[in-house]
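The complex appears here minus one protein chain, its other protein chains still in place.
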Amino acid sequence: MSIITVEQAIAWMKKINEKMQENKDQLTALDQAIGDGDHGINMARGFEAVVEKIEDTDYDSVSDVFKSAAMTLMAKVGGASGPLYGTAFLKMSVTTQGKEVGSSQFQQAIRAASAGIQSRGQADFGEKTLYDVWYQVADFLEEEVVDQWGGIVEVCQATIEDTREMIATKGRASYLKERSIGKVDPGSMSSFYIFESLADVLDWSYS
Amino acid sequence: MSIITVEQAIAWMKKINEKMQENKDQLTALDQAIGDGDHGINMARGFEAVVEKIEDTDYDSVSDVFKSAAMTLMAKVGGASGPLYGTAFLKMSVTTQGKEVGSSQFQQAIRAASAGIQSRGQADFGEKTLYDVWYQVADFLEEEVVDQWGGIVEVCQATIEDTREMIATKGRASYLKERSIGKVDPGSMSSFYIFESLADVLDWSYS
Amino acid sequence: MKKVINHPDHVVEEMIQGIVTAQNESLKRLPKTNVITRSDAPIQGKVGLVSGGGSGHEPAHAGYVGKGMLDAAVVGEVFTSPTPDQVLEAIKAVDSGAGVLLIIKNYTGDVMNFEMAAEMAEMEGIQVEKVVVNDDVAVEDSTFTTGRRGIAGTIFVHKISGALAEQGASLKEVKRIADKTIENVRSMGVALSSCTVPAAGKPSFSLAENEMEIGIGIHGEAGIERIPMQEADKIVNILMEKILQDIDYVKSDAAVLINGLGATPEMELYLVSRQVQQLLQDKEIETYKTWVGEYMTSLEMAGFSITLLKLDEELKQGLKAASQTLAFPVSYDK
Partner (left out) sequence: MKKVINHPDHVVEEMIQGIVTAQNESLKRLPKTNVITRSDAPIQGKVGLVSGGGSGHEPAHAGYVGKGMLDAAVVGEVFTSPTPDQVLEAIKAVDSGAGVLLIIKNYTGDVMNFEMAAEMAEMEGIQVEKVVVNDDVAVEDSTFTTGRRGIAGTIFVHKISGALAEQGASLKEVKRIADKTIENVRSMGVALSSCTVPAAGKPSFSLAENEMEIGIGIHGEAGIERIPMQEADKIVNILMEKILQDIDYVKSDAAVLINGLGATPEMELYLVSRQVQQLLQDKEIETYKTWVGEYMTSLEMAGFSITLLKLDEELKQGLKAASQTLAFPVSYDK
């Protein structure tokens, strides 16, 4: 049984865009604290372009929706987050190509996205990057039954809180060394919005 | 009878320097309002150098003290006020050369200084410059008996107040046109300190 | 006041030391003066060009000393014209017998100090001529008042008269082309924030978060009016309107100088340049060449000025000639 349809994939992208626009200033402020102050701007620009692209296109498959998102993010975001999110959605597209997206396909897609981020960014788990969120989400989806997937939101929230206590060793925040402690990683926060949007669109219940 | 001796001329220069140092910020603030904000700095630098020069030198005549002042101001002040005050003291030096400085010599000296300022700066009376003060002082000294010369301070004060209401047509303040009204001319203010110092040093009584 | 300085009283001296140690191949300082000359001055048979003024306008004027432009720059205290003795030293150092041209920005102080130096030099038998640059259309042009200020347009005067002098022209000829440049150059500026004279320690004026000063002077002298901040294109339109109505540029060629006053990012200067180009195109004024950068600054002031020079063939030749200077290099055609 497919857990995500073409329409839902499209709705997911639109929901992400909404959240990025809403939280643009918050993400930028987080990045001002430990980076260079453009993460919200980057996400808002990127997902706005994704939605524009998607509204202009007819889709037969979830994979194609992900591919559009990937290519658009790659071409419109730049910075660190552009190639990372671009890679993530590209891996999801490749993994789901020619398939209905059932729960196991989705698990594999997120696992592939996570691995793609890791190989592109060369960050390991615990380095205070958005990889932390994707890694945890991939684990969670493999461990939990579909009915419990609403828990993804809590997993993300917890991971974000974990990043707060970490010393960044990758990305711009790493220059701060110990002074990065106490601040949430902006990329982890935007990843949170991505998965929160998913839970919203798929009506996964969460508290 | 000499009204100003070599010692008094030296004391005059020292007193001017004291007043310029004390009022440096005020003069600069006046110049910030309608000029370029350096008049106090210029006066403080100039008269400090005058005093240094004078302390290094032995003088036989009042004329030589004025000449030292003139040359030092010319070489250390710059801007509009440097050549103007330099010219003023030079004219006073030339006028008093080879003479004891009695009241009529002093009248002539100030008249010559005033004329020198006028020809150097091409400003007429009423253009809101330091020339206004020198012109009024020259008139006053010619009109009043020596006993009343303490009134010089009031004359200067009144002239300064007059400059407040004028539209500047010479110097930097002229760029402001009508907006220069309401502000005292910085050069007139420094000229006030010059004559106030004179009254102090010569013990002219004033209220 | 946040400044990278040691002591306000030493700023000018230490800056001069910094300039001559950094540029020791091309520039030298006359001993015990605040005069910076070409290291090969005086040049035999060449008219000497001297300019200068208060400091705080860097790269003006030392950045324009070199082959094809000035022979010497006289450095005054911050925003304060240099004194006659210093100008005289410069004149003497660059005169090779062919005479010296003084390029003065039109401020009472500069004019008086340079004039006095000229008088002294003439007493020493040196032929001296002077020109007074007054390109700032923000100020009314009148013989009864101080008249217009000299601002960034001065750079074009340095360049064009410097080119002719380098070719061996006579003092009279060099003065003629300097005057011609002055007749054809107009500028106007705007400030978004004040500057702070180091020895004053406080900003020269203050602007509200939403205000700008149209027609600002390069020493922070007042402009025409304070108005609310606007879009870049609109600010440009305001300045260009004043400039274009002052002389008739239509159907002629013009050189453009977009000058940052100190704190304006180069990014923004290029936005200004873009709109200037568009306006010129609309008016059928052909842009001969555009310079964008910091040429005549006001310490850390935010803002910019626009300069337009109306060109004929002779002025173009002057702009095109090679110049080996730090701030206005023009390379040799190969």
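Labels for the chains are A, B and C, by order of writing; each one numbers its residues from 1.
FYI, a residue touches a chain if its C-beta (ideal position, glycine included) is under 8 Å from a C-beta of that chain, and two chains touch if they have at least 3 such contacts.
Computed from a predicted structure; not experimentally measured.
**Student:** Since one chain is left out of the picture, which of the remaining chains does it touch in the full complex?
**Tutor:** The chain that is not shown touches these displayed chains: A, C.
**Student:** Of C:224, C:299 or C:319, which one is in contact with the hidden chain?
**Tutor:** C:299
**Student:** Go through chain A and note every residue touching the omitted chain.
**Tutor:** Against the left-out chain, chain A lists 28, 32, 34-38, 40-42, 45, 74-84, 120-121, 169-172, 174-177, 179.
**Student:** Can you name the residues of chain C that touch the chain not displayed here?
**Tutor:** Output for chain C: 2-7, 11, 14-15, 17-19, 21-23, 25, 55-56, 58-59, 192-193, 209, 212, 229, 231-233, 235, 256, 258, 262-274, 277, 289-292, 294, 297, 299-300, 302, 304, 322, 324, 329, 331-332, 334.
Note that in this section only the chains that are shown with their structure count from here on.
**Student:** Could you tell me which chains make contact with chain A and chain B both?
**Tutor:** Chains in contact with chain A as well as chain B: not a single one.
**Student:** How far is the middle of chain A from the middle of chain B, if each middle is the mean of its Cα atoms, in Å?
**Tutor:** So the centroids are 75 Å from each other.
**Student:** What whole-Å value do you get for the distance between chain B and chain C if each is reduced to the mean of its CA atoms?
**Tutor:** Comparing mean C-alpha positions, chain C is 32 Å from chain B.
**Student:** From the C-alpha centre of chain A to that of chain C, how far is it in Å?
**Tutor:** Each chain reduced to its C-alpha mean, chain A and chain C end up 54 Å apart.
**Student:** Residues of chain B that touch two or more other chains: which are they?
**Tutor:** none
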